[in-house]
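Missing here is one protein chain; the remaining ones are kept as they sit in the complex.
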Amino acid sequence: MTTHELVIIGGGPAGLAAALSAWEQGVRDILILERDKEAGGILNQCIHNGFGLHRFQEELTGPEYAGRYLDLVGKTGVQIRTDTMVLDLDERRVLHTISPQYGYEAIQAGAVVLAMGCRERTRGAISIPGARCSGIFTAGAAQRFLNIEGYMVGKRVVILGSGDIGLIMARRMTLEGAKVLACVELMPYSGGLNRNIVQCLNDFDIPLYLSHTVTDIRGKDRLAQVVVSQVDETRAPIAGTEMVFDCDTLLLSVGLLPENELSRQAGVVIDRRTNGPVVWENRETSIPGVFACGNVLHVHDLVDYVSAESEAAGRAAAAFLQGKSPEGPELKLEPGFDVGYTVPQHVHKGAGDVEIFFRVRSVRRNTAIRVRDGQTQIARFRREHMAPGEMETIKLPRVLLDRVQGDTLTIEIEEAEA
Amino acid sequence: MKELICITCPKGCHLKVDEKTFAVTGNACPRGAVYGENELRNPVRVLTSTVAVLGSGAQRLPVKTDRPIPKGKLFAAMDELNKLRISAPVHVGDVLLPHIAGTDSNLVATKTLL
Partner (left out) sequence: MDFDVLIIGCGVIGAACAEALAAYDLRLGILEADNDVANGTTKANSAIIHAGYDPAPGTIMARLNVAGNARAEALCRRLDVPFRRIGSLVLALEEADLPTLRTLYERGLANGVPELKLLSREETLALEPNASPEVLGSLYAPSAGIVNPWELCYALAETAVRNGASLMLETPVLGASPIEGGWAVKTPERTITSRFVLNCAGTRADAVARLFGDDSFTILPSKGEYYLLDKSEGTRVGHVIFQCPSKAGKGVLVAPTVHGNLLVGPSADESEPTDTANTARGMALVRSRAVRSVPSIAFRENIRNFAGVRANSDCPDFILGPSKKAPGLINLAGMRSPGLSAAPAVGEEILSILAGQGLALHKKTDVVTTRRRVRFHELSEAEKNEMVERDPRWGRIICRCETVTEGEIVEALHTPIPPRSVNGVKRRVGAGMGRCQGGFCGPRVQEIIARELGLDQTQVLMDWPGTWVLCGRTKGGEQA
């Protein structure tokens, strides 16, 4: 068995940022394990721009953003091993890996950062009825075919789900010569950024059908038609509202799921709300010395936030290796009214200022985020606009945390006054 | 009146812009007025795509215009870049096609392929 101080599982933006910050904190034996042929993660196929406004104060494409980090990591002694799959992880931080170069290998890590990212929800996950023909892709798979391999998956396209990848693919397919007929969204609001609605759909006159879904898929061999129906408030299809689209391709952009099979194997406690590990403010999981960051922890909408979170995880892993761990009594964070989840799920009271990330469950205007200690409101943050598609953040200063009486803080949205 | 969604910030104000005077209403801040006027006077976009590349093992090289080009020229620019054949090595930022579609923008590589 070989040993390494810090092993990072995943060489996407999360893994790269964690490695870089751990290096900056003085950790000198860092190994990144990447399952693909090259590091950079899914950014490599996200060739559109819009990345890096926060992190680099300029608008970069996905490959450029990954390239910046690869350049920075390249100047350190961090090792990146590509084409390497982690098959197993246990609670003593032993990893079992396989690669064409090194074969099967067990590695004892001093600390581990989980940075495996997420995967797309599929047709099966939402049980779309209809024929089992070809021509149905997750948006990300189609994106890889188009942007990396240089293949078109079809010529007449319907997109289910208005998540950002779906919207981005609407524009990409259109520019490459396909006809995108419609983007169909189950919810009454879009799951994607406004910028993408405007520049990927409106620019090309692609209609967006909110409160609609695909209710049938037709085609003996290749997809020939999809049927789209309006849905009611309970998201059930309304009979008589069917529209039929003649198309050869259906792209699914119906959500992302953190990939935590390894975390589960190791016994990391998973939050059912995020599908990611339960973490402390330093992104440490329920297993000491095992940290998580990026989309494996919770699905982000901006890579800049992934980088920031991962830098924090990298710093915390370095501190752990140097024998410094956060202390102080535990404070539990509880999602309250209209809050879907919080990350972190619990904090050490003495940890200093803590930033809390969460998502709301519905679109809200002119409201406020409230932090409650028992029945007492201890902080209130006004917001003009909030939506489930946009991650929210609030900062709780140390002085505030010090004053907390109970052992649980509730984060909730203020109900609109009548 | 032209109706637009402002994309300057996540609020997404629904703007109304007068096609003659470029007067903007519905904006919650001054940046919205600027956005609304620009979108009507001269909407511009950064174009990102790929070009064929030889000699690196990769099938496609990701590219972008180094500054936004007029929205109306997106497809003309695609026609030009679709014909390009690039040979590796190529470095991020290398100009592959100057003045694409007659604009003052250059098509540049967004990835290094050795």
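Chains: A and B, in written order; residue numbering restarts at 1 for each.
One rule holds for everything that comes next: a residue touches a chain if its C-beta (ideal position, glycine included) is under 8 Å from a C-beta of that chain, and two chains touch if they have at least 3 such contacts.
Treat the numbers as computed from the prediction; the structure is a model and nothing was measured.
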Original post:
For the chain left off this view, which of A:D71, A:E149 or A:E242 is in contact with it?
Top reply: A:E149
Original post:
So which of A:D205, A:D221 or A:E327 would be touching the chain we can't see?
Top reply: A:D221
Original post:
Which of A:A141, A:L210, A:M243 or A:I378 touches the chain that is not shown?
Top reply: A:A141
Original post:
Which residue among A:E5, A:E24, A:D83 or A:E355 touches the omitted chain?
Top reply: A:D83
Subject >> Among A:L72, A:C133, A:L210 or A:M243, the residue in touch with the chain that has been omitted >> reply: A:C133
**OP:** Could you list which residues of chain B touch the chain missing from the display?
**Re:** 50-60, 82-85
Original post:
Hey, which chain A residues sit against the chain that's not shown?
Top reply: 35, 83, 85, 87, 96, 98-104, 106, 119-120, 122-125, 127, 129-134, 138, 140-141, 144-146, 148-155, 176, 215, 217-218, 220-222, 237, 248, 261
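Keep in mind that, in the parts below, only the chains that are shown with their structure count from here on.
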Original post:
For chain A and chain B, what's the span in angstrom between their mean Cα positions?
Top reply: 26
Subject >> Touching residues (chain side chain A, partner chain B) in the complex >> reply: 44, 47-49, 59-64, 67, 146-150, 172, 175-176, 193-195, 197-199, 202-203, 384-385, 387, 390
**OP:** Name, in rising order, each residue of chain B that touches chain A in their complex.
**Re:** 4-7, 10-12, 28, 45-50, 52, 58-60, 62-64, 71, 74-75, 78, 92, 110-112
